[in-house]
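Read the structure below first, then the notes.
Just one protein chain is left out here, and the rest sit where they should.
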Amino acid sequence: MRARTLRPRLITLTSDLGSAYAAQMKAVLAHRLRPGQVVDLAHDLRPHAVGEAAFLLRSMAGGFPPGTVHVAVIDPGVGGRRAPIAIECADGSTLVGPDNGVLLPLAEQLGRPRAYRIDPQRLDARGRIGTTFDGRDLFAPTAARLARGTPAHRLGVRIQPHHYAVPAAVRTRSGGRGEVLHVDRFGNLITNFPTEWLPRGARRVEVRLGRGARRTLPVASSYEALGRGGVGVLGSSFGLLEVSESEGSAARRLRAVVGTPAEVTWATDRERT
Amino acid sequence: MRARTLRPRLITLTSDLGSAYAAQMKAVLAHRLRPGQVVDLAHDLRPHAVGEAAFLLRSMAGGFPPGTVHVAVIDPGVGGRRAPIAIECADGSTLVGPDNGVLLPLAEQLGRPRAYRIDPQRLDARGRIGTTFDGRDLFAPTAARLARGTPAHRLGVRIQPHHYAVPAAVRTRSGGRGEVLHVDRFGNLITNFPTEWLPRGARRVEVRLGRGARRTLPVASSYEALGRGGVGVLGSSFGLLEVSESEGSAARRLRAVVGTPAEVTWATDRERT
Partner (left out) sequence: MRARTLRPRLITLTSDLGSAYAAQMKAVLAHRLRPGQVVDLAHDLRPHAVGEAAFLLRSMAGGFPPGTVHVAVIDPGVGGRRAPIAIECADGSTLVGPDNGVLLPLAEQLGRPRAYRIDPQRLDARGRIGTTFDGRDLFAPTAARLARGTPAHRLGVRIQPHHYAVPAAVRTRSGGRGEVLHVDRFGNLITNFPTEWLPRGARRVEVRLGRGARRTLPVASSYEALGRGGVGVLGSSFGLLEVSESEGSAARRLRAVVGTPAEVTWATDRERT
């Protein structure tokens, strides 16, 4: 335990703000933290895409050590009625951001979330300029306080955060119905079908994306196995099935985006003959 | 005070160089600094946009602790006649970069700037390759020296830096004439009209951008209040008025870019009826 307390709590930053606004948050944090304590996860998330950000935040931040403070600023409702919140989790991690759902999937994964509405009066925040950047004016000062040991319940009253869950796929007798959760930099389509749904030994999956045609795609364990330009289904690093084009963009090829409905059918070899 | 001196001086990096050239600067800095002492602000600024970078540098770096070393490499004149300079400011911060104006607004804000022309002979710089990357070959070694305690006046002779100021808006009887200083990642148009110019309680502003039509836009305190796709005027986090489209890009919608002239007229309620 003593070793834990000597190690400073890391603060991670995730946003759709771009680098220049994120830098203003780092300036606030630099005043009271040690060099290196702040870790950028991403500042180039799709603007205002709260659901996709919630999914990515869980996958990025979920692997950090217990006790980390995670700040997420994907906040189209800034300045409006949505509350600023801090969520304490079972492992001692604390999540900071708007109460629009972006923190919830991560909070649920880390366990036993207790949310508090941040009270600006309890922060030693400098005078706020404008009402459009709570990331700098509220969330960064909150994160600095938390990282230095203040418990979240000291910063505001307990509230019930708005519910949000990453959309779950529905299992059907011979496959499932779900959607595309994320398109990565390579154009891979990350769906919400858990990789373990894939029947053991399955070599092919029938896939339909949006209103596109049904396609029977090979199941592969590497992009290389698809051959250059080949399209197929892989178990992604998210633990979810992905549809990929080897050395190409499945998103462009299959005209799919985040939210595109997806249907899969496990094509047994018998059905294929 | 003693605690302050034990804390290492941070070095911030701002550029239009992209990540690969910035990494070469980090390599130079890694030799003599502690892990975490270098903080990236932005490396994706618009290429060669010195004026916009000067504005952004002030807004990003101005919030860092006293004593920080800020390096800015937006340097279309590299290898030419413009001097490499270091500017010491009242709070103990030092700014490093080309003498093309990019450092000046920040220097003026930090106060009492004293500029020195960096003399490469006084640096323990490695042999320089080419003449096109002073960021790596001059500014990074300078920053490392400064962060380790060498005062700027030891690195070169005092000079008068080239003047540059962020363009100021002109106040008129019923509004103002200014321009767009920055377009952010969301397409918000950050103008140079101070938010405090807005008459108290004003609900509408007449805005003209470039040769576009005059538009009467609502004043809002949040993007949400504009309604999806609504365009309006907000007090931005820069302390300046911004023209925004809720969940859209005002830059695209109103065809404005950095430098587009802007006129505002405070539409009193009387005038509107």
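Points to keep in mind about this one:
Labels A and B are assigned to the chains in the order they are written; within every chain, residues are numbered from 1.
Everything that follows uses one rule, which is that a residue touches a chain if its C-beta (ideal position, glycine included) is under 8 Å from a C-beta of that chain, and two chains touch if they have at least 3 such contacts.
What you are looking at is a predicted structure, and each value in this text was computed from that prediction instead of being measured.
Contact with the undisplayed chain is limited, among A:Q109, A:T150 or A:T195, to A:T195. Screening B:G62, B:G77 or B:P120 against the full complex identifies B:G77 as the residue touching the chain left out. Across A:P8, A:G212 or A:P261, the residue that sits in touch with the chain not pictured is A:P8. One chain is missing from the display, and on chain A it is touched by residues 8, 10, 12, 14, 34-37, 39-45, 56, 59-65, 68, 184-186, 195, 221-225, 234-239, 242, 246-247. For chain B, the list of residues touching the undisplayed chain reads 16-21, 23-24, 26-28, 30-31, 34-38, 40, 47-48, 76-81, 129-133, 136-137.
Just so it is clear, only the chains that are shown with their structure count from here on.
Averaged C-alpha coordinates give centres for chain A and chain B that are 30 Å from one another.
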